[in-house]
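Structure first, commentary second.
Missing here: one protein chain of the complex. Every other protein chain is in place.
Order of writing sets the chain letters: A, B and C. Residues in each chain are counted from 1.
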Amino acid sequence: LLQDTGSWPASFHIGRRATLAEINALDIDIRPDGKGLPPGQGNALSGQTIYTAKCAACHGTGTAAMNVQLPGPALMNDSAGANRKKLRTIGNYWPYATTIFDYIRRSMPYNAPGTLTPDEVYSITAYLLYANRIIDQQTMMNAASLPAVEMPAKKLFIADDRQGGPEIR
Amino acid sequence: LLQDTGSWPASFHIGRRATLAEINALDIDIRPDGKGLPPGQGNALSGQTIYTAKCAACHGTGTAAMNVQLPGPALMNDSAGANRKKLRTIGNYWPYATTIFDYIRRSMPYNAPGTLTPDEVYSITAYLLYANRIIDQQTMMNAASLPAVEMPAKKLFIADDRQGGPEIR
Amino acid sequence: LFKSSYGRMIQTAIPESLYTDDPTKVVGPPPGAVGARSPFEHPVKKASDTSSRTPLQDLYGTITPADLHYERHHAGVPVIDPHKYELLIHGMVDKPMVFTLADLKRFPSVSRTCFLECSGNFRSNKETLTPQEICGLTSQSEWTGVMLTTLFREVGVQPRASWFLAEGGDAAVMTRSVPVRKAWDDAMIVYAQNGEAIRPEQGYPARLLLPGWEGNTNVKWLRRLELSDQPFMTREETSRYTYPVKDRIRQFSFEMDARSIITFPAFPQQVEKGWIEIRGIAWSGWGKIAQVEVSTNAGKTWQPARLQEPVLDKAHTAFRYLWQWNGETTEILSRATDETGYTQPTIQQLLNARGADMGGYHLNPVTAWVIQRDGKVLFRPEKWK
Partner (left out) sequence: LFKSSYGRMIQTAIPESLYTDDPTKVVGPPPGAVGARSPFEHPVKKASDTSSRTPLQDLYGTITPADLHYERHHAGVPVIDPHKYELLIHGMVDKPMVFTLADLKRFPSVSRTCFLECSGNFRSNKETLTPQEICGLTSQSEWTGVMLTTLFREVGVQPRASWFLAEGGDAAVMTRSVPVRKAWDDAMIVYAQNGEAIRPEQGYPARLLLPGWEGNTNVKWLRRLELSDQPFMTREETSRYTYPVKDRIRQFSFEMDARSIITFPAFPQQVEKGWIEIRGIAWSGWGKIAQVEVSTNAGKTWQPARLQEPVLDKAHTAFRYLWQWNGETTEILSRATDETGYTQPTIQQLLNARGADMGGYHLNPVTAWVIQRDGKVLFRPEKWK
């Protein structure tokens, strides 16, 4: 399948060099070490207001499954790390706090993705960490503090050890 | 690709036996030896009338290409076996007279296929043989006489001798 | 006189009025610009809010028609103008670059036929499930595009780069981290499917193709690749597409394990006593299918099925097994073995390996069909929760 590239030129001279501005316009991802986080900040107090306005309609404010079926999954658990078998949430299943920022900024609100400011995303992230009993209501989330948050579920994650061969894993 | 049929039963018992009536309803083909020809007859005189009514609109009555583009190909040549390079017709290109009967009965008239009676098909066949200078105007075509007609082009036909391998044929 | 519709019909909409008792008497529509299915055939995907499933029980051979390819999107299908499309490759590379679609098509190209499968591809809750409902989140296409190595060579991927982020241009801006080793192995960026431009639902105009790896990593509507020395830990590889195994959560489960399913006879078919060709498909994300075995006595004994040649790497492989049914109630099953020696497990073997809380991803159990005395075929549900 792979080509015999022995006779290939060092470059085909197809495509063009990307400019820094082009890269910055698309480079929205956040790594666990915080690389990619923008300037800005917010805490759970401001986050709760935004969440109520822009998120609660789909995700609810409760922690348990309600009788009504909501468009989006529940995001909160009563106590960090608990009830994982019943309900998988940020508090008991997410290994990195940076993922919350990254995902909300790129994909939420579902019906208007990419519309939140960095301060709004920091605030909502802080609120979701607070509502999952991981940080307190005043703690400011920013490029320095967010990657430092220790997530309860982190220790549970292991890399896949399947490797082909007869053993069922 | 072919299956290993070693373990197969002698019959899968799928499908059913055909009845004679079923076979006869579909078995409309005519072989060069006349097998399949129905009872009936006709000659070029009666054939010309039917041809004019049911065929000429698409095939014309002339022998050469006319200025108007007809829906169907020309069927006649001035003299049997001539002008093959200019115009391929029954007279100079068709090796078997039975093919005329077979084809007209199954496929013509193009817009009403399968509507001609055996007598009509014998008559038109006789007319086309006559118009191509192969038989005369009175000769009756029927199950005995039609297969006996010697077609001028027959001697030209050879079986394909290509057989794969380097030679270009 | 004019029964003929010659020249007046368009073939993409043959009206019922044309139906006739004897088609040999009516001239049909002439050749057309684009064909269409017979008005008597209506294969359809089964759609939910988030996915739609290939009708495996209605298909033959190994190719999935492009319009019946399973779908799983996280924010619907974007409409992407191919003239505006660009792919950015940056991060740990010597030369960050932008490629247009026309650029991608100019590079040396490769075609390969392989399956895609969503790692959440399993349902088992009742007897009246079709193959489509049980595991219709898998399909197969002939893909054409450029090897990812060809592009990585062009941008100069740095030796320390060990992961890359693949990002889609849909409204979910879908992202997954992929080990760079998969690029050196067989990853592609594909722009064509079954001979034509890739379909919108499958990532038009270009997607990542990671043969054998879980569907979600094959990022559609690909807009960006970023090379890095670590994974990015996106939502799709932490909150989703991970699963409890005993007391831990297993992450980065890429390869789809060997699997098979009998697609005939299957619910809702009803069969007759006598010779039956048992048919199905088998596949493995680890390589070629080495063997498929079929049992017609509820798993007591197993016989090898015939595999349709050519057996391709990481590809749906048709299998067939000739069986004479005596009219007694029984169960038929299939199990695939791949070239690494892995044999498709039972649900019990999976439970033993992963624990009772094993979650819904990467489940590939042997599935059984019950043939009743009346010839009706029912799925045998697996209960483990």
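Going forward, contacts are C-beta pairs under 8 Å (C-beta built on N, C-alpha and C of every residue); 3 or more make two chains touch, one makes a residue touch a chain.
Quantities reported herein were computed from a predicted structural model and do not represent experimental measurements.
Looking at the complex as a whole, the chain kept out of the display touches A, B, C. Touching the missing chain, out of C:Thr50, C:Gln230, C:Gln324 or C:Gln372, is residue C:Thr50. Across C:Pro96, C:Gly169, C:Gly212 or C:Pro244, the residue that sits in touch with the chain not pictured is C:Gly169. Where subunit C meets the chain that is not shown, the touching residues are 5-7, 9, 11, 14, 18-20, 23-41, 43-52, 58-69, 71-73, 75-83, 106-111, 142-144, 169-171, 173, 191-192, 194-197, 199-202, 204-205, 221, 275-277, 279, 308, 310, 312, 318, 320, 322. Mapped onto subunit B, contacts with the missing chain fall at residues 1-3, 5, 8, 11-12, 14-18, 22-23, 26-33, 84-85, 88, 90, 93-96, 98-99, 102-103, 106-107, 110, 113-114, 153, 156-162, 164-169. Subunit A residues in contact with the hidden partner, per the touch definition given at the top, are 1, 3-4, 7-9, 12-14, 106, 110-115.
To be clear about the criterion, only the chains that are shown with their structure count from here on.
Interface comparison, B-C versus A-C: the pair with the greater number of contacting C-beta pairs is A-C. Averaging Cα coordinates per chain places subunit A and subunit B 76 Å apart. Centre-to-centre, using mean CA coordinates, subunit A is 28 Å away from subunit C. Residues of subunit B found to touch two or more other chains are absent.
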